[in-house]
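The complex appears here without one of its protein chains, the remainder shown in place.
Moving on to chain A:
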Amino acid sequence: MNAILMAVIGLAVFALGYRYYSKYIAERIFRLDPDFITPAHKYKDGVDFVPTNKFVLWGHHFTSVAGAAPILGPAIAVYWGWLPAFLWVILGTVFAAGVHDFGTLALSVRNKGQSIGTIAEKFIGRRGKILFLFIILTLVLMINAVFAWVIANLFITYPASVLPVFIQIPLAIWIGYAAYKRNMKMLIPSLIALAVMYATAILTAEVSWLQIDLVSYMGGEGGEGLFGLGAVSTAFMIWIGVLLVYVYIASTLPVWKLLQPRDFINSHQLSVGLIILYAGLLFTNPTINAPATNADADVSWLPLLFITIACGAISGFHGLVSSGTSSKQLNLETDARFVGYFGAVGEGVLALISIIAVVTLFSSAADFSAVYSSFEAANAGGLGNFVEGAAILAGGLGIPAHIATTIVSIIVVSFAATTLDTAVRLMRYIIAEIGSEYKVPALTKKHVATSVAVLSTAALVLIPEGPSGFGSGGYLIWPLFGTSNQLLAGISLLLITIWLKRKGVNYLITLIPMIFLLFMTMYAMFTQVFFQWAWYGDSSNMLLFVLGAIIFVFAIWIIVTAIQALSGKFDDELEKHRD
């Protein structure tokens, strides 16, 4: 099959979904009203509540939700062939992600711009809030572990990317300072920063002594590292240590100093990346040699596909952005369709190019089978395959392969680093919130909460053993990340369903994706926890068993809550909060 045709089909389905399905939801289900006074107008304070042009708000919403996850998930999931991943991304975006992101935005707008956590408390009571807090805590912990591994892995595989990524930090601080203290415009400085980063990337790709290659310093892959560990294992440990020290500092600094200016540079990288990859696709016109379905898969696609691709098909994390910031800045209620639904479509477009980059990498089906030999190999190598595949697409624009791989790995690392920074910050807030909920005042302190966040991340990312030993198994957490993300989406869909049910409109559009998601996650967790990770299972792993079991309990908890909520158990709660 031709890859351009695949992209065209995918984009056409997204366009139809936006044009017709989101219109139907906006007009018939949510019944958006252009005259409704949105929280941005009602509570306008110039800080959180600011009416914003819908295109600008979409741009901000999209750059907040797009990251490394919609790239990594599809790159792993093509293990089952391109067809299942492709179908789940396009149908998931249209029927699940779009509805979820749009729904959380509309729900929040109708509830004073409050976040999903507060709305859960309002609809379900204190139990809803606690459930929500623990699910997000699990989610951010998984995000930290996975992305710390992603960055360490890319630094080891592509040592040329290290220096440009570290150069981004002082550049970002400079932009933050210039913009905040000197009131300078940000566009030019952030473009200069991007140019400096990419110039460094070209330099490091060409000059080998500028590549910080820890493994080769220790005598190559067979070399001896520290504490009797192998060279690769030691390199993982060092990079993860460095990253965790970095996120500790980054997540305790004010947002404008480092996180935000990094986001400016990353917004450019997102645009540059998407343009290069789609343009490269047009110029290279590659053929898909990977099989449509993989008959030799050692694990079944059902249900694992649905937790392997979370972001890009549906992601609970988007609900936090929709209800946390975007809902407070929506100018007209009818803009929710464009910002929410089209935001999800943007993420789908990113996931689609990730699939295309990976499946066009191989010259034959045998080549594909050799690289994607097992699900374990797909998990460990998916990201590397994306980088290689994306570099080939970029080659269509005349960019040499070694420079393209460096730049693509920089883009992925930058996304992952920002996600890590945000997730540690978020984890700190949640730990503080749990501390105040359970009356443990020490946890509400900034440095105590951050230390708990960073140390638990360190434990989680270092303990799993990958093929290269200690510290290299962070990717094993990926299915748990997908599951907790889907459970969060499940809660948000439940809240939207309760809201629609009370409005007396057709709530099947959220109920069906919710049941589908909860069923798939329960199914996946059940088979993985009790048949694979348990002490008597095929690939016994106590850490994954315990974490998986906790998430499984959360899933049951959500289902019980959902049944109770939909049968009217919490109607009193809702009545109490009725305006």
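We take it that contacts are C-beta pairs under 8 Å (C-beta built on N, C-alpha and C of every residue); 3 or more make two chains touch, one makes a residue touch a chain; residues count from 1.
Heads up, the rule we're going with is that contacts and distances are computed from a predicted model.
A chain of this complex does not appear here, and its UniProt-recorded name among "DNA helicase", "Molybdenum transport system permease", "Potassium-transporting ATPase KdpC subunit" or "FAD-dependent oxidoreductase" is "DNA helicase".
Only one residue in the set A:Tyr21, A:Tyr217 or A:Trp256 touches the chain that does not appear here, and it is A:Trp256. Interface note for the absent chain: among A:Thr38, A:Asn111, A:Thr138 or A:Ser190, the touching residue is A:Ser190.
For the chain missing from the display, the contacting residue among A:Phe30, A:Phe86, A:Phe102 or A:Phe264 is A:Phe264, taking the whole complex into account. Interface residues of chain A facing the missing partner chain: 45-48, 50, 52-53, 55-57, 59-60, 63, 179-180, 185-187, 190, 254-256, 260, 263-264, 267, 329.
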